[in-house]
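Showing subunit A:
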Amino acid sequence: MKLKANLISGRTADQGAHLEAKTYKGYFDACAYCELNSSDLGKLGVSEGDSLKVTTNFGEVVVFAKANDGNPDGLAFIPMGPWANAVLDPDTHGCGMPGLKGVPSEIEATKEEPLDMKSLMKQYRED
Partner candidate 1 sequence: MQAVKLSLKKANKIPIEADTVTPDNLAGKTKEEIEAIPVWYGNGQCPLGDFFTVEVEGSDSAENTKIVFEGDVSRVKRIGQGMSAGEIEINGNVDMHCGFGMKGGKIVINGDADSWLGCEMKGGEIILNGNATYYVGSGYRGESCGMRGGKITINGNAKDYLGEHMCGGEILVTGNVGLLPAISNNGGTIVIEGNATMPASEMKNGTVIIKGEVSDLLPSYKEDGTEEVEGVSYRKFVGDVNAGGKGMLLVK
Partner candidate 2 sequence: MSEILIKNANVCDPAQAINCETMDICIRDGKIVESVSENAKVIDAGGRLTMAGGFDGHTHSAGKINVGRFINPNDARKNLVPGLSGPEARTEKTRAQVGYNTPNTYAIGYRYAKLGYTTICEAAIPLLAARHTHEEFKEIPILDKMGLSLFGSNWQVMEYIRDKEPEKLAAYVAWGLKASRGYGVKIVNAGGGEAWGWGKNVSGLYDPVPNFDVTPAEILMGLAEANEKLQLPHSVHVHCNNLGKPGNYETTIETMKMFEKVKPVVDRQALHVTHVQFNAYAGTSWRDFETGAPMVADYLNGADHLTFDLGQVIFGPAVTMTADGPVEYANSRMLHEKWSNQDIELEDASGVVPLSYSPKSFINAVQWAIGIELALLVDDPWKMMFTTDSPNGGSFVNYPEAYTYLMSAKKREQIISGFGQMALDRMVLPGLDKELSFYELAIMTRSMQSKMYSRPEKGNLKVGSDADVAIYDIITSDIDPSVEHEKVKQAFSGATYTLKDGKVVVKDGKIEATPMGRTYWVNAKVPADIDSAMQKDTDIKFRKYYTVSKSNYMVEDSYLPIPVEISAEGEF
């Protein structure tokens, strides 16, 4: 089953605390996840820590599932960082700012594991 969600990215304290430790697992843990509310997670039949594949018109990325009941239905949040940016909208809308919030996405359960930061970036260098 695929969940249609509105994807936003943003800061978190944990992401901020790892700004200067981005090569470490702590940063991976702080950024490589997607928050949905528990009912949306339920619809996907996944629980926290399971893998999710997030797909948009601009790419796809695998991240961990995380519950946040502060999110309304159909709102997905990924902390700002390379994982979120793998699927965000590059169009700068004539004013310089890419689409980092409000990107239509499809989210599904997956068996794949999220890539660590270096492997993610390595892809870009090699493709």
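Behind the choice of candidates: all candidates are chains of the complex that A comes from, given by their letters.
Some notes on this structure:
The working rule: a residue touches a chain if its C-beta (ideal position, glycine included) is under 8 Å from a C-beta of that chain, and two chains touch if they have at least 3 such contacts; residues count from 1.
All figures in this text were calculated on a predicted structure; none of them were measured in a lab.
Put simply, of 1 or 2, the chain that touches subunit A in this complex is 1. Taken together, the subunit A residues at the contact with candidate 1 in this complex read 93-95.
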